[in-house]
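Removed: one protein chain of the complex. Kept in place: all other protein chains.
Labels run A, B, C and D following the written order; every chain starts at residue 1.
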Amino acid sequence: MSTEAFAQMAFWMLVGLTFAGAAIAVFPRNILHNVLGLALALAGVGGFYLYLGSFFIALMQLLIYVGAITIAIVFAIMLSRPLHLEIPKRAVPKVAMAAVASFIFFAAILGVVFRTQWTPAVERSTDWSVETIGHLLLTRYDLVFEVISLVLLVAIIGAIVTAGFTRRLSS
Amino acid sequence: MNSLGTYLVIAAALFSLGLLGVLQRRNLIGMLIAVELMLNGANINFMAFNRFLAPEPAVGQIITLFVMGLAAAEAAIGLSIILVLFRRVHSINVERAQQLKG
Amino acid sequence: MEMAHFPILSAILMSTILGLVTILFIPDDRPKLVKQVSLGFAGVGLILALWAYFSYDVQKGGLQFVERYLWVKSLGIYWFNALDGINAPMLLLTSVVLFTGVLTMWELELRVKEFFAFMFLLVAGVYGVFIAMDLFWIFVWYDVSLFPMYPLIAIWGGTRKEYGGMKLTLYLLAGSALILPAILYLWVQGGSTTFDLFELAKMGFSPQVQRTAFLMLYLGFGILAGVWPLHTWSPVGHVAAPTAVSMIHAGVLMKLGAYGILRLGMTLCPEGLQYWSQLMALLATIGIVYGAFVGLAQTDLKYVIGYSSVSHMGIVGLGLSTMTVNGINGAVFQMFAHGVMTALLFSAVGYIYDRTHTKMIPELGGLSKTMPVASAFFIIAAFAGIGVPFMASFWAELLVFISAVKTYPVRGILAVMGLVVSALFMLRVVQKTFYGEKNERWEHIPDVPLYLATPRIILVGVILFFGMFPKVMLDVIQSTVIPFVASLTA
Amino acid sequence: MIAFFKDPVLLAAALATSLPFLSMATILIFTRHNQRLSASISIGAVTTSLLCALYLLVTLHSAGAPVQYEFPWLLADQLLIPFGYLLDPLSLLMLTIVAAVSFLVQVYSVGYMSGDPGYSRYYAFQSLFAWAMMSMVISPSMIQLFIFWELVGLASYLLIGFYYEKWSASQAGKKAFVMTRLGDIGFFLGLIILLLGFGNLSILKMNEAAQAHAISPHLLTLSALLIFGGVMGKSAQFPLLTWLPDAMEGPTPVSALLHSATMVAAGVYMFSRIFPFYSGSPEAMTMALAIGTITMLLSSTMAMATYDLKQVWAYSTVSQLGFMVMALAAGGYFAGVFHLTTHAGFKALLFLCSGIFIHEYHTNDFREIGRQGGRNLVIPMICMTIGALALSGIFPFSGFFSKEAVLGVLAMQPNRIWLLAGLLGALMTAYYSFRLIFFMLFPKGGIEAHGGRNGASPGHGGHEEEHHGAIFWCMAVPVMILAAITVVLGFSQSPLEHFLVGKAATGAHTLAVEGGGSHAATEGHSPVHYMVLISAVSMAVGGIAWAWLEFGRKKATQEGFLRWLPKIEQLFARRWYLDDFLRKFLDTAIYSGVTSLFTRNDRRIIDGGIDGICQFTVASGRLFSFLQSGMLQYNLLVMIGAVALVVLYFLM
Partner (left out) sequence: MMKWVLFVPELFYTLMALVFFGASLSKKVDPRRLYVWALALAGMGLLVSVLFARQEGMLFFDAYRVDLFSQVFKVLLALGTFWVIFSCSELKGINERQHAEFYFLMAVCTLAMMMLVSAVELLTIYVAIELSSYSLYLLVSMRQRADEYVETGIKYFMIGVTASAFMIFGISLLFGMVKSTYVIDVVRVLPTVIAQPAAVVGLVLALSGFFFKQALFPFHIWAPDVYQGAANQVTTYIGTASKMAAAAMVIRFVGFSGGESGVLIKLLVALSILSMTFGNLVAIIQKDLKRLLAYSSIAHAGYMMIGILSMSQRGFASAIYYALAYLVMTYACFMVIMRIAEDGRNLQIKELAGLHKRSPLLAMTLMLGLFGLAGIPPTVGFTGKFLVFAAALEKGYLALVIIGMINATISLYYYLIVIKAAYLLEPVHPYPAVYVDSWTRYLSIILVLAMVYLGVFPDQFVALTEAAARSLP
């Protein structure tokens, strides 16, 4: 088996893994299963990033998503104790309608993907280095970089204030 | 390696799966999880375009990075809002939230 | 662009706007002062309008007292006011009706300040439409004149006031849903450079454009003009409205519709007029006959007047549709005559209603015995409505029918036949309301005091004056209409 | 302005027509509360008018051509509406008649109306009437004539409905107005058609043009027929005749004024005014002849079945008007006008006499009056008999002469039926007038005591007696004047004919030849004429005799031959069911037919449609609000579904 074929097989396994994770994230009614599924799917997506040539982003994916977001969700689950609450039955019409709508959208996007002529840029640079990313972050995307910190600040303050961890608790 | 189309289809499928989750989950946290899937779908798109079409490979990566950051912030805010709701109505079932209508 | 003269038209407009502002600054607890101030400003308007009317140079004709300034440069909107033979009578009519309307409401006690404020706003709009020669401003003033109707009816009105007010306001403003697109359409067709009526008129739009625009203008303004079958707001609204509002509304506002058709539709779209004139004539004829017949079955005095307005405005429409000098002469004259006459009718009914608190014909009866003067006003107005000679509307009807029979023989003859029915229903009302045995219920009611009789006397005087000396008005009207019709046929 | 004072003729014409107007205005505005002053103003005005009219008559007696004054009143585009005076023999004659009758009636009314609360109003309306009528009479153009014609209608409405608190009076006023208006529509349309086709409504020009065949025959016939509608309305011709008997609801002097001598005569006057014009259209003339005949016969029969004093005269007025129309339509210009003149005199006489009786006995039923001793009022009784004789056409009263003239004209018609109808009419006229007279003279069952003039019944003090006396004379003097006129007027036939026909160069005389071929009617004493004379007189006498047989003689049952024919009596008494037909038509076709159909349509379909649209709008608001269900995921579904469909749409 050539490297290429192995890579190919690994790719499809990755696909299977990702979608299995996604399915677990979406369908079961146990919220903890969902979180695990999400972690799985996110890790799979990180794998895609590897295939797409960016080790850096794959790493970030694992760090931010699997590391931070999933943990946050688990915390929320623990705080809201949903496991103690009754699990409602599935409403079939709702699921069916949701499935139809999602499928239509999926089909439409498929159509878009295959009907569009994707043309690569005329000149393509091959500079995948992290240095370039860092450089760009501090030049062209400087503003965004600043703003995203503000976003995080707002998120933190907002989460604290909204969730009720105000001075009441601290004082 | 695999063509652009493959990645785009995977992205679309992931996005649609997330959409399905948003539409049918009753658990608000479940909905939030589904939204994360949708964002990941978009991210795969960016990375794929970055890999196959874009003139500068750095741009797509940077965008993906920022979207991840935003997703983190979003999750934090969303979870805090869900907690507010939980405190008041002791449920995170979205169907409990239908007082306002008409 | 002559600017040397005193801007009398703007001054007339300002008399109402200043009046409105002044009223707003009067404290709430001085209703008497509000009335006096209102009367003062209405009087100023009347004097200015009379001055403008009688200093209009018939020999010279055309536009006079022109005021024209660029208002919004990028769209080509002008502050363009002028007087010609068509709007001069309308201006006079408005000022007379406003003045008498203020006097009629002298006994008002409920929320006096607001009433007169709204009324002045309404009349400001009416003046504005009549003097403006710029499509933008015509539309603006048109809408300004409509929306105060709602509070005026809904607060101070009578039968089913909220329903009536809402219906009337919405229905009339629905008309502007066609007018504004039509105006803009013409503006675009004219190269989107000017809203000046006369410059647009010179553009010579293509027949297709003219047809579309004319139809929209006709239907839009036709609602206000009470064109059948768009008329049903009229009875309902009039029944609900308080006296002075009915007076202004039936007397002046309905004319706005016909005026709009004439000023906008016919001036800008002569070929559209040609194309749709058959329809116009048909609807007008139906309106004349139909209004009279329906009026025959009404038991509410104001309903009767409402339907008589439909019938009489049909005459205006018929006159306009003939596209002849005398048809349009008659139509404009009829607008004036009907305005004064309806104002008088409503004002007479208003007094009766104020005192008896009913306007149902079967409950009234024998009023002539207890209040002969009040009844006389109604009866005189009814005769004016029937078209008795030496009342202003006689001449108007004469001219319209002559032209109508010429242009549309069958419809014209049918319309003339309608006169019998209109006589029948007017006399029926007069008989049932004022004649017959003295009604004990109303015995204690005093006759009109002088201060309330004054406005009605003024109106009677106007009816008779222009009935006896139609030349005074007709010369003014035709100084504009003759060249206008010449340009239509050219 | 100065022209007025330079020209006495013009001044007189202007004064005659405008003074009553001024008097009306003065009374209505200033002297409403002063009855005496109002009456004097009005009478003063009408006296001046009468004097002016007489002055004009004398001055212009021998003027060769008609005198015409025209001032432009209104110039609307090409249409000129003049205002002015046309003074020719016909208008002068009519002016004098109107002024004279108005004058006499107003004097008479001083007595008749005394004590009425609406005294001032009464005189105001009288002045209005006099103004309208006189201005109409001397109109130089048809438009002016039409304008005043309408005003006459207004005045009659007001006067008929004078006792407006009486339901029937106001009803009658309304009926009069609406029915005459119905005819006026035809008149109006005729004028418009003529105006559009011919372009000029000056009476002289119209007449000239018709004579010179300058108007196309179709136009002429059409407009003539339509204009005849006006005559039918005003002069109560079939089928618009029923308003006139009802109009007797007004005060009796009003009946005398309006419905005998002047207003109803307006139609006939108008007919004769444009007689040359009419003669241009044989079709129109024939139709007019037929309508006149029908009217005359129908109303005569109606008069035979009523017991109301005033209604008898009202029907007789209608029948005499029919007679005049027949005369004119048969081409007898002079005969028609002459009958109009004499009729004005004796009919006013009859009404005023009746007024005295009604005033005295407070009843309209002549049997009742007779029973209460009506014949004791000697002067009125004599005068009334004179009037009745004149009406029946007995020599030497005025009616004899004019009726002869009319019958003479009818005799010239190729078709004898018209003459026979005329003779039948004469018979019936004599019958019903003397039926009335005999009832009053020879009441069945003797005379009861009456508390009026001669009885000393309680409630009538001496003072009131005196008062009565003054009033009585106030009424009696005009009656006697009229009686005198009735006796004398007949003999003025030839001077009048000379005045009317001989002088007017373009007058009717020559035209009559063309129109009806009745040369002899005005000219001569041919054998035919004698035959007519004899048969007419015998008809009149026969009618009187018949009435004597049934009502007059001692053994008379006073039941009349109609008693044996109840169906027919019913037919006559119910006016040939014309009113019933009209009422039925109004009720079914107008009120519960068109009107209620339109009203229901208006409420349900048109207004209901609008309301329906509004309700639909609100309802659809409610409907769409289900989209906003409150369920987050359904809402999202809507949104996402829409996005998905949009994306799909872009693929297509």
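Assume a residue touches a chain if its C-beta (ideal position, glycine included) is under 8 Å from a C-beta of that chain, and two chains touch if they have at least 3 such contacts.
These numbers were taken from a predicted model, which means no experiment stands behind them.
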Over the full complex, note down every shown chain the hidden chain is touching. A, B, C, D
If I consider the whole complex, including the chain that's not displayed, which of C:56, C:80, C:116 or C:139 touches that chain? C:139
Tell me, which residues in chain A touch the chain that this view leaves out? 108-109, 111-113, 115-118, 121, 139-144, 147-148, 150-151, 153-155, 157-158, 161-162, 166-168, 171
Missing-partner contacts on chain D, residue numbers: 614, 617-618, 620-622, 624-625, 627-628, 630, 632, 635-636, 638-640, 642-643, 646-647, 649-651
List every residue of chain B that touches the chain not included in the displayed model. 11, 15, 18-19, 22, 28, 31-32, 35, 38-39, 41-42, 45-46, 48-49, 53-55, 59-60, 62-63, 66-67, 70, 73-74, 77-78, 80-82, 84-85, 88-89, 94, 96-102
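Following the convention adopted for this analysis, only the chains that are shown with their structure count from here on.
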How far is the middle of chain B from the middle of chain D, if each middle is the mean of its Cα atoms, in Å? 96
Nearest whole angstrom, what separates the Cα centre of chain A from the Cα centre of chain D? 102
List, in ascending order, every residue of chain B touching at least 2 other chains. 19, 23-24, 95
By residue number and range, which residues of chain A touch two or more other chains? 94, 97-98, 101-102, 105, 109
Over in the complex, which chain D residues touch chain C? Could you list them? 73-79, 147-148, 150-151, 154, 157, 161, 164-165, 167, 170-171, 173-174, 177-178, 181-182, 185, 188-189, 192-193, 195-196, 590-591, 594-596, 598-599, 602, 606-607, 610-611, 614
Within their complex, state which residues of chain D touch chain A. 633-634, 637, 640-641, 643-645, 647-648, 650-651
Touching residues on chain A, where the partner in the complex is chain D: 94, 97-98, 101-102, 104-105, 107-109, 111-112, 115
